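Up next is subunit A:
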Amino acid sequence: DLLDDIKKKGEIVVATEARFQPFEYVEDGKIVGYGPEMMKLVFDKYLPGVKVKQLDLPFQGILPGLSAKKYDVVITAVTITKARAEKYTFTTPIAEATTGLLKKTGDDSIKTPADIAGKPVGSQTGAAQLQVLKEFNAKLEKEGGKGVSEIKEYVGFDEAYADLAAGRIKAVAQSGANVAPLVKSKPETFEYMKETIGPKTYFGWAARKEDDSASLIALLNKGILELKKAGTMSELQTKWIGFTYDMPDDIGEPTM
Partner candidate 1 sequence: MIDFTAIAEYAPAIGRGLLVTIEICAVSLVLGLLLGLGVALLARLPWLPLRWLIRSYIELWRGTPLLLQLFILYYGGPTFGFLPTSYQAGVLGMSLYTAAYLAEIFRAGFEAVPPGQVEAARMLGFTKLKIVRHIELPQMLRLVVPPTTNQMISIIKESAVLSVITVPELTLTTTRIVSETFVVVEPYLLLGLAYWSVTAMVAFGSRQIERRLVRA
Partner candidate 2 sequence: MSVLRDIGARDAAIQLRGVGKTFGSNTVLKGVDLDIERSERVCVIGPSGSGKSTLLRCMVFLETYDEGEIYVEGRLLGYSISDGTRKKDSEVQTANVRRNVGMVFQQFNLWPHMTALGNVIAALRIVKGMTRAEAEKIGREALETVGLAHKADAYPDRLSGGQQQRVAIARALAMNPSILLFDEPTSALDPELVGEVLEVMRQLASQGMTMVVVTHEMGFAAEVADRVIFMDGGSIVEAGPPQRLFSKPESPRLAQFLDTWKSRNASGSVSEITG
């Protein structure tokens, strides 16, 4: 059993993509954020004395790396989708992931999400937000007959933000939580649209689907739910994201 092995070894290896403010990112050389802080609380309580080895990986390889047993669990905000849930087990949700659009402040040509028709937009390769964007675009094409002019795929969201600021693209599909700190620090450049473009989705942490990992997932779920009940989760959301979400304990079947 994976959990037993971890306890025996005294070490758990977790994978993180530390370029995903405010969930996971690097500050002063340390990986910090909503996720890491929550993880620490859970591990301190249920895996005391176990050393945490945290790998910082690009997002594209993070789930395949989990299958490849490069690490025990993915502690990074992963949008729970049908395709992913088929291959991996997710924890109970840690935050809402519903996708919206980031645009340039004062860009009057985009008032509703449908206004991105005919414009270049972008998101991150392999991300659920990209998938949402593509589905939204398909809907636009079907309904209005005209989709976006181009969907650009970036290796990281930071590059997408930079390109939005530069004007190469007109909007970035991203979850609200992620852009909150960005919009807060650069309100003169970035503006997040209230209206979302996809179904309600949630972020969770992921582990392998084998029975081997069941006890680890159970432990994580227990820890997360306790934090939620105690109100710690809301506190952390306020601290890192700036607002709180109403969160289900179990999302059941993913919406996409």
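Basis for inclusion: all candidates are chains of the complex that A comes from, given by their letters.
Rule of thumb we're sticking to: a residue touches a chain if its C-beta (ideal position, glycine included) is under 8 Å from a C-beta of that chain, and two chains touch if they have at least 3 such contacts; residues count from 1.
The structure displayed is predicted, hence computed values, not measured ones.
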Since the rest of 1 or 2 are in the complex but keep clear of subunit A, which one touches it? 1
Can you tell me which positions in subunit A touch candidate 1 when the two form their complex? 59-61, 63-65, 67-68, 84, 87, 122, 125-126, 152-155, 159, 162-163, 165-168
